[in-house]
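Coming up: chain A.
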Amino acid sequence: MVAKLKGEYGSGIEPLTYLGQNYMVVDRSLIPELLQVLRNEEQFDYCVDITAVHYPKREKQFDVLWVLYSFARNERIRVKTQIGEGETIPSSVPIWATANWLEREVFDMFGIKFDGHPDMKRILLPDGWKGHPLRKDYGILQQDNEWVQINLGIESGQ
Partner candidate 1 sequence: MHDLILYIQSYLDSDRTPGGAGNVFWATVYILLVFGGLSVAVIAMNWLERKILAHMQVRLGPMRVGPHGLLQPIADAIKLLLKEDIIPAEADKLVFWIAPFIVVLAAFTVFVVVPFGPTHAITDMNIGILFMLGVSSLSVLGIVTAGWASNSHYPLIGALRSSAQMVSYEVAMGLAVLSVILMTSLNATGTGTLSMIGIVQAQLTQGEWFIFKFFPLGLIGFFIFAIAMVAETNRAPFDLPEAESELTAGFHTEYSGFRWSLFFLAEYSAMIAVSSIAVTLWLGGWLRPFPNWLSGDRWDLVFSLFPGITFVLLALMCFYNTARMPKHPLFKIQTIGLAGFGAVLGLIGLLLFWTPVRVRVTDIFWFAAKVAGFMYLYIWYRGTFPRYRFDQLMKVGWKILLPMGLALLILTAGMGMRTELWAQLQGVWRGQ
Partner candidate 2 sequence: MNPPVATPFFFYLLAGTMIIGGILVITRKNAVHSAMALITTLLAQAALYLMLYAPFVAGVQIILYAGGIMVLFLFVIMLINLERNMKERQFNRQWLVGIATAAALGGLFIAVYTATTRGKVLFPEGRMSYVEADNTQKIAGLLFDRGMGQYMFAFEIASLLLLVAIIGAVVMAKKRI
Partner candidate 3 sequence: MSGYRSIWGSRAGNDHCNDPPEIPRLADEGARLRDDADKKASPGGLGTDGIRMTDPNTLSPLDLETPDKTFLDANELIINMGPQHPATHGVLRVILRLDGEKVMGLECVIGYLHRGVEKIAENRTYTMFNPYVDRMDYVAAVSNGLGYCEAVEKLLNVGAPARAQYIRVILTELNRIASHQLWLGTHALDIGAITPLFYTFRDREEILKIFEKYCGARLTTHAFRIGGLQYEAYEGFEREVKNFLTFFTPKIDEYEELLTTNRIWLERTKGVGTISGPDAIALGVTGPVLRASGVKWDIRKAQPYANYKNFEFEVPTGQNGDTYDRYLVRIAEMRQSCRIIEQAVAGVPEGPIMAKVPKVMKPPVGEIYHSIEAPKGELGYFIVSDGSTQPYRIRVRPPSFVNLQALEVMCRGQLVADVIAVIGTLDIVLGEVDR
């Protein structure tokens, strides 16, 4: 499968294996098409998880990951791409309905916007919150004190 995809998309895809787990690093531009192909042709019909990792020192700061599973092949695969600060990425809600909340959580935690998502807003943090906590530059004790003061009426949440 990987070879076929590699043949099709060329240098945009870099298939890798670590500790027996397959994943591929994919160019940002190939993402929408590749996910569609994986879903429809390679039977990866179950989107396990969508998440992101923040590397503040890199030029393209974020890794966005899709963990996919195929019931038919009993196989997992991870698709990984890199995007920069402020860049958006096409939403996969039309491909997997489950992506809805998962993408919202990525947005909430990292501030990565997904184009075409039906309801791109925060999910775990309150709507008016400032900052995206899972970024590396967001301190562990940091809070949106302004929000806390306005909404909870206390000086600080600490």
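Candidates were picked such that all candidates are chains of the complex that A comes from, given by their letters.
One rule holds in what follows: contacts are C-beta pairs under 8 Å (C-beta built on N, C-alpha and C of every residue); 3 or more make two chains touch, one makes a residue touch a chain; residues count from 1.
These figures come from a predicted structure and were not determined experimentally.
Asker: In the complex, what candidate makes contact with chain A, out of 1, 2 or 3?
Answerer: 3
Asker: Okay, in this complex, where on chain A does candidate 3 touch?
Answerer: Listed in rising order, the residues are 18-19, 21, 23, 43, 45-49, 51, 53-54, 65, 67, 71-74, 76, 78, 93-94, 96-98, 100-102, 105, 109, 118-119, 122-126, 133-134, 136, 138, 140.
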